[in-house]
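Now for chain A:
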Amino acid sequence: MMKKILFGSLFLIGFILTGCGDDSSADGGEVFQYGAQTYSDPKIMGQVVKQLVEDQTDHEVEITEDIQASPQIINALDQGEFDFATLFSGEVYNNHFDEDKIEFSTDPQKTIDQAQTLFDEKFNLNWYDSIGFNNQYSITVPEEFATTHDLQTISDLSEYASDMEVGADSAWKERENDGYRDFVDEYGYEFKNVRGMEISLMYEGIAGGDLDAITAYTVDPHILENNLVILEDDQNFFAPYDASIVARNELLENYPEVSDVLDSIVDSISTKEMTALIREVDINERSTAEVAEEFLKEKGMLE
Partner candidate 1 sequence: MELVSDYIEFWQEKNNVIWEYTYQHIAISFIAILFAILLTVPLAIYMTKMKNNFIKNSIFNIANVFQTIPTIALFAIMIPFLGIGFKPAVIALFLYALLPLLRNTYAGVQAIEPDIIESAKGMGYSPMQRIFKIEIPVALPYIMSGIRTTTVYVISWTTLAAVVGAGGLGGLVLSGIGFNDQHMIFTGTILAILMALLLDFFFASVEQKLLKR
Partner candidate 2 sequence: MIQLQNVNKTYDDGFEALKDINLEFQEEKINVLIGPSGCGKTTTMKLLNRLTDHTSGEILMNGKNIKEIDPIELRRQMGYVIQNIGLFPHMTIYDNVAAVPKLLKWDKKTIKQKVDALLNMVNLDPEIYRTRYPSELSGGQQQRIGVIRALAAEPDTILMDEPFSALDPISREQLQDELVHLQQEINKTIVFVTHDMDEAIKIADQIILMEDGNIVQKGTPNELVTNPVNDFVKDFIGTKRLKNNQSMPQLSSIKKAFPSITKSKPVEDAIKIMVEKQISYLPVVEEDNKYKGIINLYDALSHKDGYVHEITNTTSNAVNINSDAAEATRIISGSGAAFLPLLSDTQEYLGVVDNQALLKSFEGFFADRGGEI
C-alpha cells in the first residue's frame, strides 16, 4: 500500500516536472526561466526582463520567485534550470571561489570586474554591467537615536555598541570578509548581541524596540518607512553590491536577440528609482508586473 502511494506520488511529481519543462512559447519561440530571490528588487527585475524580452522577441520568460538565497540561484543557473537572474557584485566574495583566486575589495569596479571574470570562468555565466542600483549591507539605526547622539558614521557607534542589540540576516554573522567577525576587526568594537533572523522581521524588531540597530539593505524602502537612518560606512568596510543581470552564456550565443534586450537594461535604473519601485510593491502592495510595466513605459523602454 505504502509502495503504491509512494510510486503514485513520484509519478505525479515527475509528470508535473516534465509538464513544466514544455519550453515552447505561443509565438514559436523559447520559454526562458528567470529565478528571483525572496526580496523585491530581483522580483521587479524579473518583470523588467520578462516584459522587455516578450515585447522585443518571440520568446517568453517565466519567473520563479522566493529562492532562499543567491548561491542557490547560481547553482540553478549552472544546472541550466534558470536562464537569467539578478545578482549583486559582492556575491563574488560569497564562498564560490578558492581563496587564492580572489581578492577581497570594497572597490565597486574591482568587485564587478572579478565577478564578471570568475563567474564566466567557473559557471559560464555572463555578468552584465551594473543595472545602476546597488543594494548593500548597511548599519541603520532609528533616526531619533542618531539625532540624540549625533551619529553619522558607523565609527560613531563605538561608544554605544556594547549596549546594542543588533538584528542581522542569518548569513552576516557567519560570512567572511564583510561579515560580523571582520566588522569587529575593522571597526574595533563589538555589539552586545547580534541576532541572525529573517530580514523582514528585523523591521518589526526595531520598531518594537527589541533591536537597536539592524543590517538593512540600502535599497530597502522600509528604512525610510521605519524612520531609520543609514550610518556612513566610514571605514569602507562593506563590500559593494551592485545589481547586474546575469544570464547563461550558452543561451546568449544561441539567441543574440535576447542579449540585445539584456544589454539595454544596463545602467537603466538608479538606486533611488529602485527604492521607489520597491516601495510600490512592499508598502503599497501593488503587483511587481504592474509596477515594472508602469516604470518601463514612463522610461520609454516599452510602448
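The working rule: a contact is a pair of C-beta atoms (placed from the backbone, for glycine too) under 8 Å apart; a residue touches a chain by one contact, two chains touch by 3 or more; residues count from 1.
Regarding selection, all candidates are chains of the complex that A comes from, given by their letters.
Everything numeric here is computed off the predicted structure, so don't read it as measured data.
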Touching partner of chain A in this complex, picked from 1 or 2: 1
Complex contact set, residues of chain A against candidate 1: 68-72, 74, 94-96, 167, 169-176, 179, 195-198, 201, 204-205, 208-211
